[in-house]
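One chain of protein is taken out of this complex; the other chains stay put.
Coming up: chain A.
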């Protein structure tokens, strides 16, 4: 049997479409974990990236931190946080956020720093407040790159959020973990297909959001 047969078997089984282990429930759980982790990572990465990029300082510290964070194995981290904190949402969120902060932080920093300095100079020269220089002059131009950082963070979160299942939480990882345990490869492949589909939807959403939010005057660099 090939993979496509697994996939069609998984999705045509009506038992997979309702109940606490049904696709809608698991999908919704997965989306919730992902959104939560992305929101937390953005809440840390965006402001720090914007401010450091604006002042052009701290780039070395940032990239050091980002490299260190990337070097941490997410699964290993999950084991550690679970041992320390016990089962629950928090031990899952920590590795996901640590995974997602570096791409957001580093691209935001780079995006703001690479904004053409002459409009910024002009803005200061006309008496614009520093916060407005950042939010009204630099941010709108840096936006396409910032969206790029958020997008890759989101994709990584969506595919990695499957780890929640290892510590007894839900989400699409459930199918993969349980399927492996039960030698039910139909389930494993079905779960993986759902994760991949969700990643594609995420891509499309970010593309649409960037299109709506970025001024047509800003030529996209991605």
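Assorted remarks:
Simple rule for what comes next: contacts are C-beta pairs under 8 Å (C-beta built on N, C-alpha and C of every residue); 3 or more make two chains touch, one makes a residue touch a chain; residues count from 1.
The rule is short, and it goes like this: contacts and distances are computed from a predicted model.
This figure omits one chain of the complex; the name its UniProt record holds, of "Cytochrome c oxidase subunit 3", "Succinate dehydrogenase", "Sulfite reductase" or "ABC-type quaternary amine transporter", is "ABC-type quaternary amine transporter".
Of the listed residues A:141, A:192 or A:210, the one in contact with the hidden chain in the full complex is A:141. The chain not shown here touches chain A at positions 116, 118-129, 132, 137, 140-141, 214-219.
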